[in-house]
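Contents: one structure, followed by commentary.
All protein chains but one are shown in place.
We call the chains A and B, going by the order they appear; numbering starts again at 1 in every chain.
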Amino acid sequence: MSGMSKIVKTISNIIFPFITIFGLYVIAHGHLTPGGGFQGGAIVASGCAMILVAYGSLWTMDKIKEKQLSILESLGAIGFIGVAFLGLIFGLVFFKNFLVNQDTIPIFNEIGKGLSNINTAGVLPLMNFAVGLKVIVGLFVIVLVMAYATRPNGGEIE
Amino acid sequence: MIYNIPYFAVVALILVGLYAVIFKRNLIKIVIGISLIESGVNLFLITLAYRQDSTAPIYHGSGSRIMSLPVPHALTLTSIVIGVAVTALMLSLIIHLYRHYGTLDARKIAEEEE
Partner (left out) sequence: MSARNVVAIIFFVIVAMFLVFIALMTHPFGDPGSAEMDQYIIDNTQRETGADNGVTSVVFDYRGFDTLGEATILFTAVAGVILVFRRLQK
């Protein structure tokens, strides 16, 4: 698909940082306000899809290959499973929350402080970031591959 | 019986989606019907989690009220993500089918297969 006019490209350039910052805010405060990994990831992915619609799939596929994006998605999945295995090593139970209610490592240990206090919930913020990265890259790759494979003069990708 | 209106909304969504899956011939309309059935099931899961005069299960640090049950909300999150994955795979398979057969009619593709 080809891109749109200059007005659409300019407005997308202006709005895209605000959408990204709001989505990262929803991911980071997932243990204090409604939200979390999946919801914030969907918000950032819809912002990236807006850039794809405004600039066209040919231009976007030239700038970003989907092979580099799939490495990022694997990083998110490895981070999630790595935190679960660390719970097995340090706490003898798979998926154990090993950073809360203990006195040796004082990061992520406070309880009940309320809004705008990120170090409250142990392992939960790390898991939120891993799942959020996986959802962002996964949804954007789905939309990009389906838009590039149905361009007017082409067949498949690569 | 007047207090069960959300359950009737769930039944209406599922019946409309089931009508689209059974009686329509275009492949895209069948996919829309499957998406409607998934929306009805998600609404049913959330309707089961409500208590009278309750609020969302999040602490604010100022008093405590009755809270609704948090486990069906977690199951609904998983169900929404599964719906997105299944819809994406179905649509990409429909694009591949259209390139091979040249038509989007379910009956004609089934007759051509024999």
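Observations, loosely collected:
Going forward, a residue touches a chain if its C-beta (ideal position, glycine included) is under 8 Å from a C-beta of that chain, and two chains touch if they have at least 3 such contacts.
Given the structure is predicted, the values throughout are model-derived calculations rather than measurements.
On the side of chain A, touch with the chain left out of the figure occurs at residues 30-34, 36, 66, 70, 73, 77, 80-81, 84, 95, 97, 100-101, 108-112, 114, 120-124, 127-128, 131, 134-135, 138, 141-142, 145-146, 149, 155-158. One chain is missing from the display, and on chain B it is touched by residues 1, 3-8, 10-11, 14-15, 18-19, 22-23, 47-52, 57-61, 67, 69-71, 73-75, 77-78, 81-82, 84-86, 88-89, 92-93, 95-96.
The criterion applied here is as follows: only the chains that are shown with their structure count from here on.
Rounded to whole angstrom, the centroid-to-centroid distance between chain A and chain B, based on C-alpha atoms, equals 24 Å. Here chain B touches chain A in the complex through residues 56, 58-61, 77, 80-81, 84, 88, 91-92, 95, going by the rule given at the top. On the chain A side of its complex with chain B, the touching residues are 33-34, 38, 112, 114, 139, 142, 146, 149-150.
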